[in-house]
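Here the complex is missing a single protein chain, while all its other protein chains stay put.
Chain nomenclature is as follows: A and B, assigned in order of appearance, with residue numbering initiated at 1 for each chain independently.
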Amino acid sequence: MEKEIKVPLLVFLTDFGTKDGFAGVMKGVALNINPLIQPVDLTHEIESFNILEGALVLKAHYKYFPKGSIFVAVVDPGVGTERKPIAVRTENYYFVAPMNGLLDLVLEEEKPIEVVEIANPKYRLNMVNNTFHGRDIFTPAAAYISKGVPLEELGPKINYQKMLNFPKPHQEENKIIGQILYFDKFGNAITNIPCSKFKKCRWRSLEGKVVENFLSGEKGIPSFICGSFGYIEIFLPMDSFKEKYNPQVGDKVECFLEG
Amino acid sequence: MEKEIKVPLLVFLTDFGTKDGFAGVMKGVALNINPLIQPVDLTHEIESFNILEGALVLKAHYKYFPKGSIFVAVVDPGVGTERKPIAVRTENYYFVAPMNGLLDLVLEEEKPIEVVEIANPKYRLNMVNNTFHGRDIFTPAAAYISKGVPLEELGPKINYQKMLNFPKPHQEENKIIGQILYFDKFGNAITNIPCSKFKKCRWRSLEGKVVENFLSGEKGIPSFICGSFGYIEIFLPMDSFKEKYNPQVGDKVECFLEG
Partner (left out) sequence: MEKEIKVPLLVFLTDFGTKDGFAGVMKGVALNINPLIQPVDLTHEIESFNILEGALVLKAHYKYFPKGSIFVAVVDPGVGTERKPIAVRTENYYFVAPMNGLLDLVLEEEKPIEVVEIANPKYRLNMVNNTFHGRDIFTPAAAYISKGVPLEELGPKINYQKMLNFPKPHQEENKIIGQILYFDKFGNAITNIPCSKFKKCRWRSLEGKVVENFLSGEKGIPSFICGSFGYIEIFLPMDSFKEKYNPQVGDKVECFLEG
């Protein structure tokens, strides 16, 4: 497609927030290197330092972007330490990130074809500040990739190493035991239970059917639904489950194949 | 205009927030269908489920966008239920939204020329999740419109039905009685009183002139002004009226033709 060559997308996911200009300046850096890119914000509001949350949100959304999109993912509490900045090519996308677990989930689905450590000083800013590799290393690498610089130019090949201890649900005969991973803006709790075929779930003493839409639940009573992340979610109809019931990340959730 | 064909704007207004990637992923979907669009965020921070607030903010701003812009408006507590997804063509714009009142105010000003229910599965994502029509139905419809797909292709014609009980001010001989609708980021209270020719207003026991600018008011005393939404606003000079005076949506406000 002509467009992918002419207007490559740089898609940003960070924990930088939007108030300090950290998110904005990365677009300045990118457009300075390649004026033809289209920057897109996936989110800059991952909880500070929460790599697992970043991994989860990235995995939920990346596959809706055009093939050839370049993702710049930076949740990087170890910025400036030994953790390696990497660039990854898969069949459909590029990912630039610290190798700290942030890409673990997405690379379970998108097999990495080429992984390099970003090491060549030619493809970073002249001055690198040890507190902001998003601006000085990751965004420049992504922008140069968008200009056609091959990954092998960025640095030596390395093996991708999984870092994240992502909690997996435990499957038994007729049920699955998982946990709450994350709360979205609406106060819905997203679990790690894939929502394929479950009919009924339980959280604490609350038990309910997996319903079809957000209005099917009973007012004031938390209900279960197959959410857009692809996992079972707990929600409170027209209200915030998180605020009203005070659930916690890690809370056990069970789902059953039969109602 | 050549530009409108080449770089159509998709303008987003939702209650999705920006933290979970819901706002970002819609741009991925749109750019995947039509790589030539320019996405613009009007806001993603409408209060969760607050259709009236969404209607008000959309009405305040849409007319500043170029003719031909396509608005994707999604405040949709009934997602996945019977409420209809629609696409509307007016003389100047396109609007894609659930028919739940969100377009009521804007369509008082922009007369709808064509209204269709978005029903043709050809113009949505292959898999539709019942919790996220913003991604799976509304954004694809808007992106296909931007590529020139005529509305009649999207689904059958229907009549637009007003759903919102928008509170109208009550006009008497020399005064008007309205109410507070909304608070902006600065803590200013936006009322439903159009700010044409009023000289003096009252909220609770507070009475004051309609002043010319935000510094004309007396420090510490709430003042009245003709705001950028086109309505009378109550503000506290260099401070937040909302935080300091605890006003509520629905509070009565009166304005007078003579000071």
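One rule holds for everything that comes next: a contact is a pair of C-beta atoms (placed from the backbone, for glycine too) under 8 Å apart; a residue touches a chain by one contact, two chains touch by 3 or more.
All values reported here derive from a predicted model rather than from experimental measurement.
Peer 1: For a quick check of understanding: of A:Thr81, A:Ser196 or A:Gln248, which residue touches the chain that isn't displayed?
Peer 2: With A:Thr81, A:Ser196 or A:Gln248 as choices, the missing chain is touched by A:Thr81.
Peer 1: Please pick, from B:Phe49, B:Tyr160, B:Phe214 or B:Tyr245, the residue that touches the omitted chain in the full complex.
Peer 2: B:Phe214
Peer 1: List every residue of chain A that touches the chain not included in the displayed model.
Peer 2: 16-25, 27-29, 31-32, 35-36, 39, 48-49, 77-81, 129-132, 135
Peer 1: Touching residues of chain B against the unshown chain: what are they?
Peer 2: Residues 1, 3-4, 7, 9, 11, 13, 18, 38, 40-46, 57-58, 60-61, 64-66, 69, 184-186, 212-216, 225-228, 233, 238, 240 of chain B touch the chain that is not shown.
Here is the rule we go by: only the chains that are shown with their structure count from here on.
Peer 1: Report the inter-chain centroid distance for chain A and chain B in whole angstrom, where each centroid is the mean of the CA atoms.
Peer 2: Their C-alpha centroids are separated by 30 Å.
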